[in-house]
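All protein chains of the complex are present and in place, except for one that has been dropped.
Read from first to last, the chains carry the letters A and B; within each, the first residue is number 1.
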Amino acid sequence: MELSFTARNVMLGAALLGVAGGAMGSFTLLRRQSLLGDALSHAALPGICFAFLLTGSKAPLPLFAGALIAGLLGALTMLATVRWSRVKEDSAMGIVLSVFFGLGIVLLTYIQKLPTGNQSGLDKFLFGQAATLVEEDVQVMALLSVGVLALLALFYKELKILAFDREYGASLGLPMRSLEILLTLLLVVVVVVGLQTVGVVLLVATLITPAAAARQWTDRLGVMILLSAAIGAGSGVLGALVSATVPRLPTGPVIVLFASFVLVVSLFLAPRRGYLWALARERRVERRIRRENLLKDLYRVGEGGESWDRFVSLPQLMGLRGQSSARLLRSARPLLQDGLMQRQGDTVRLTDKGRREAAGVVRKHRLWELYLTRRLELPSDHVHRDAEAMEHALTDEAVTELDALLGHPELDPHGRPIPPVVAGAAGEEATA
Amino acid sequence: MSPTLVILLVGSLVAASCALVGSFLVLRKLALLGDAISHSVLPGIAIAFFLTGDRAPLPMVLGAGALGVLTVFLVELFHRSRRLKEDAAIGVVFPALFSLGVILISRYAAQVDLDLDCVLYGEIAYTPWDLVFWGSRSFGPKALWVTGGVLALNALFVATFYKELKISTFDPELAGSLGFSPTLLHYALMTAVSLTVVGSFESVGAILVVAMLVVPPATAFLLTDRLSRMLILAVALGIVSAISGYWLARWWDCSIAGAMAVVAGTLFVLALTLSPRYGLLGRLLTHRRLRERLAGQLVLLHLQQGEARLPVTLLERRFGWSRGRFQRTLRRLARAGWIEKGRDGLRLTTAGADFLDSTGGSHLAHRL
Partner (left out) sequence: MAFFKLQPAAEPDILGPMADDPSTVGSKPGDEREARAEREPRSEVPEPRPGVPAVEVHDLTVAYHTQPVLWDVDVDLPEGKLIAIVGPNGAGKSTLLKTVLGLVRPLTGRIRVFGEPYERRRSWVGYVPQRESVDWDFPTNALDVVLMGLYGRVGWFRRPSRHHRETALACLDKLGILDLAGRQISQLSGGQQQRVFLARALAQDARLYLMDEPFAGVDATTERAILTLLKELRSSGKTVVAVHHDLQTVAEYFDHVVLLNMRLVAAGPIATTFVEENLQRTYGGRLTVLTQATEALLGRGAAAEPEAGG
């Protein structure tokens, strides 16, 4: 019975923190204020100690209030320092962070020496100990989290402008300064909510890590916020449970490691932004380029020779671009499989299908060369390199436009014929 | 050597070494990277501890140095991938590494002597009795050797690479074009920071190293414009903070490291308000002076532009100033002999016209 009650509190507390932290963290991340959360969480420590000294109790409400006030003071100090002196933002954060925290440690050790002060209850705020959450704590956390989420939702679109284009928002007459204060206030509240669960040092990770992970999966702010909240809640609940069941494992670090794991996975696997996807995309493009180059090479050889049906030797093809035989064979294989090429021993040649597709690529190349020489007036010996790159990038629509623009030309700058559009070639070119 | 002297010395050595590298952190806007490193070296220390089985300084230093470089490397990696901004990269890397360290220590070293709280805020009070032995001879407190060594290293580093550090701090592109690698220097600086951090662990703990790294240099930044003076001032301020902090902690019976941070903060606030050039008061005064001079110039300009002999009320309403401000300006100008009051209004004197010419003349206003 005891365990499940504690577990319930732990889960609730961590979930609340995860949701509020994730949502709030999205704004913090986008406004490039990630480390502000770090500074504020450190700054909250003296507030907690003061509250204890003043009230003599470790009830959540006064401690939270103390943390809140200290956090706000810290934010104000940072703002004032940056505004009124030449000290830069990062230094201001570092100063508030370390000095306030130092004050907190002073108070903590002072309390420790007091006859009444059994501060072992207070230093759980350093690393977090979700297992010590009591019902009262969770209730306060719930109240605060709901408040934060409600305000974020209420002012969503104005906060969006604040994060994206503050100046424009000000020009519209929106009270950007007040909104900024509101956002900072909400940040401090979230910090306070999380202190008991993850502790002072790691709080920044409950804000930033889920938000950074969520950012990789979506390009829409609303979705990002929801996802970030979900990731935060998930890692929070998991981490808190693990920490509550395994001995000698403070909560904060476990939650952070779960969230960091999700982040790393997201960085790799997320579609479009993910590293693996980007790699795959690059490979695909490289493969297509190699394929088109090979087709082009064969076309040119065939064009220069007496007949299209002659087989070209592999060493000859290798020599054209200085490719190794291994590389060449790798490029050749898909062409053979797709029926664009025929092989006979050590030689290859284009099939009709292959010739049509090759013609398409050559057409792009030569049209582009003509465009460069005619429209941009580049000398004809300067255009080949550029066309080598552009031929892979031009879309069919672009080519049609180019053709029209240049007046349906027949010859390229070097006097070679520009292959006309062949019916059916467009469909085949779509494969890539 | 009395214990008090040892503590004061250790504190001063820590403050000095931190001030030296911290000044560059502040100038390069890397204060928070220093904060991150101070947290993320923890797993390095833990691993070194596991491997060697005791708190010998050398493995810890190496472990910490490695982690410091790793931190910087990871932050750069994330940042360069363009999937995370720089501040976000810092905010995800150091907590992850710190968490790793905390878990390692909590789970596997809790029964041994590595106390987490101590790592966080140090226990400088024990340093006089933590002696280094070789054979049966005691060579004095270990902390003195460690912090002294770190200071020597930092001083050597700064002295040797002073010019390069200066150039790459104020003009990174120029540095690159002059032939030495700013990136290399960056990593070297970060390594120095990591070593400084671990060297200071036992004295002031991880968190408060940040105070010593950032606060005295920032204070010095408010007091001087020259790099050399800033370094000297930062060291001096750090030492003052360390010494005063110790006595403060004695008086209040509280954490020595915390007290040092508080004193450093107080000095910063003092500089912030009182610094003649960059403090609040100084800037207020300069700003005020500037406004007054600009105001005076504007009045003179308008008089010169053929609006001479304008009724005072008209001028006042043109500017939209309060009556008091306007009067004060006029009074000052009259005192300087640059305007005079005629029967029908104000007039620019020849002295006033000369003054205007000397400060760059004027152009007629334009209306489309």
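The rule we apply is simple: a residue touches a chain if its C-beta (ideal position, glycine included) is under 8 Å from a C-beta of that chain, and two chains touch if they have at least 3 such contacts.
If you're wondering where the values come from, they're calculated on a predicted model, not measured in any experiment.
The chain that is not drawn here is touched, among residues A:15, A:106, A:122 or A:224, by A:224. Touching the missing chain, out of A:160, A:287, A:353 or A:416, is residue A:160. Across the entire complex, the residue among B:13, B:303 or B:330 in touch with the chain not shown is B:330. Per the touch definition above, the residue from A:170, A:269, A:318 or A:378 contacting the chain not shown is A:170. One chain of the complex is left out; on chain B, the residues touching it are 27, 166-167, 170, 221, 224-230, 283, 286-287, 290-291, 293-295, 297-298, 301-302, 311-314, 316-323, 325, 327, 330-331, 334, 341, 346, 358-363, 365-368. Residues touching the missing chain, restricted to chain A, are 30, 32, 86, 154-155, 157-158, 160-161, 163-165, 167-177, 215, 218-221, 224 (touch as defined at the top).
Everything below uses one rule, namely that only the chains that are shown with their structure count from here on.
Across the interface of their complex, chain A is touched by residues 26, 29-32, 34-35, 39, 81, 83-85, 87-88, 90-92, 95-96, 98-100, 102-103, 106-107, 110, 116-117, 120-121, 207-208, 210-211, 213-215, 218, 221-222, 249, 252-255, 257-262, 264-265, 268, 272, 278-280, 283 of chain B.
Of all residues in chain A, those touching chain B in their complex are 29, 32-35, 37-38, 42, 81, 84-91, 93-95, 97-110, 113, 123, 126-127, 201-202, 204-205, 207-209, 212, 215-216, 248-250, 252-254, 256-257, 260, 263, 267, 273, 275.
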